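With one protein chain removed, the remaining protein chains of the complex are shown where they sit.
A, B and C are the chain letters, set down in written order, and residue numbers restart from 1 in every chain.
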Amino acid sequence: MKNYDLTIHPADSSHSFRRVDVIGCLDSHTVVGFEKSLHNLLDEGVTRLLIDLSELSYISSAGISALMGLTHRLRKNNGDLVLLKPTEKVHRVFRTLGFTNIFKIVEDENEVEASFTGTGSES
Amino acid sequence: MKNYDLTIHPADSSHSFRRVDVIGCLDSHTVVGFEKSLHNLLDEGVTRLLIDLSELSYISSAGISALMGLTHRLRKNNGDLVLLKPTEKVHRVFRTLGFTNIFKIVEDENEVEASFTGTGSES
Amino acid sequence: MHNLDLEIRSTIEPHVLGVLRAMVTSVSTQAGFDEEAVAQIEMAVDEACANVVRHAYKHLGYSSDFAGEEQCDAALPRLFNPQDESDVHLTLQICVDEEAICFRIIDSGAGLESHTHSRMGVESLEEYIEKGGTGGLGSLIIRNFMDKVEYDTAPNGGTILTMTKYRQRTTASST
Partner (left out) sequence: MHNLDLEIRSTIEPHVLGVLRAMVTSVSTQAGFDEEAVAQIEMAVDEACANVVRHAYKHLGYSSDFAGEEQCDAALPRLFNPQDESDVHLTLQICVDEEAICFRIIDSGAGLESHTHSRMGVESLEEYIEKGGTGGLGSLIIRNFMDKVEYDTAPNGGTILTMTKYRQRTTASST
């Protein structure tokens, strides 16, 4: 029962995006480290970002705002953020609050590559 | 996330014992209903009892004492109590406190029938 | 579950948010709320408690927003240290009865600014996005997920947030 963990996968030339997995709870406490790590990654030039939410058990408004901030920054650079397989609990929060109209959410890993529509391309 | 549930399987002529599944937490609160249900079953004449612990997430001293009470009563009637596949957490409690020397614990469903050694036989 | 009253007092520590969520989830589940309602209650209470941790004692320098964890903790008063009778903590009261579950989140902090008092955070997702998607979502979540929400100023100047979820009524639903 780890409270929070983030795995940043190394760049992989077989796809155009960078992948991270976030595990546990993204609340107003753990979000601080999450934002720092991901904005560092964007500083490195990443414009297409995939965040695997399949093991995220909780997200608070602070976590949602962090995802909003990443979305804004990536889209400004012609990139995008894609969220992979959120748990039913997290997906329901997105749905109820209306964030399913804002975030790009993908249920099938095979559709990730196609879902990045911006022009930015990097590994 | 149900806190406590007990399933009493109907008598089945293909084996000599009666089976119940206990789910959730067996604490000093839920043990009251548990003891009542199982002693009712023994009143019906059951002498060989199998309790499936594979979904028991917590047991307190009250739960252990209830199992002790059932063991005593069944063995006095030449029957026995067998515990099936306790979760690692519950098994560790039994082990640490020394109850693995008292309770008959079976990990494999196919070994249940053989593990009843008393003479009492019923369905 | 029948009636249950609980009161939790805690020091201001970011880790307490996870502990309070575990407790709130357990109480709400045992009170008979379904999974979706429990998740909404968990989130609303977490937002309220996070606001205490982040905002209420900012003026004293206790905030997970602008202090590194170590600096922040060093100065934290302890609840059970008789030498430290300062009033920097978070109180969460929980009442369960036949009709509803009710939470009261109390701090003795700086209080709400008078303009936020009447109108907390953002009013809608649209307003949230217009304002750049940075703040105010917590209050929106609280209002959306609970049936009754009330902000008061405590006699000592702190904030009292009372929120209720009824057993029958449904609030914002995902379907």
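Criterion: a residue touches a chain if its C-beta (ideal position, glycine included) is under 8 Å from a C-beta of that chain, and two chains touch if they have at least 3 such contacts.
Note that this is a predicted model, so its numbers are computed, not measured.
Undergrad: One chain is left out of this view; which of B:V22, B:V46 or B:I64 touches it in the full complex?
TA: B:I64
Undergrad: Could you list which residues of chain C touch the chain missing from the display?
TA: 1-11, 13, 15-16, 18-19, 21-23, 25-27, 30, 69-70, 73, 76, 78-80, 93, 95
Undergrad: Considering the whole complex rather than only what is displayed, give the residues of chain B touching the chain that is not shown.
TA: With respect to the unshown chain, the touching residues of chain B are 3, 25, 27-29, 32, 58, 60-62, 64-65, 68-69, 72, 89, 92-93, 95-99, 102.
One rule holds for everything that comes next: only the chains that are shown with their structure count from here on.
Undergrad: Compute the distance, rounded to whole Å, between the mean C-alpha positions of chain A and chain C.
TA: That pair's centroid distance is 26 Å.
Undergrad: Roughly how far is chain A from chain B, centre to centre by C-alpha average, rounded to an integer in Å?
TA: About 47 Å separates the centre of chain A from that of chain B.
Undergrad: So what's the Cα centroid distance for chain B and chain C, whole Å?
TA: That gives a centre separation of 43 Å.
Undergrad: Spell out, as numbers or ranges, the residues of chain B touching 2 or more other chains.
TA: none
Undergrad: Counting only residues that touch at least two other chains, what does the list for chain C look like?
TA: Only 35 qualify.
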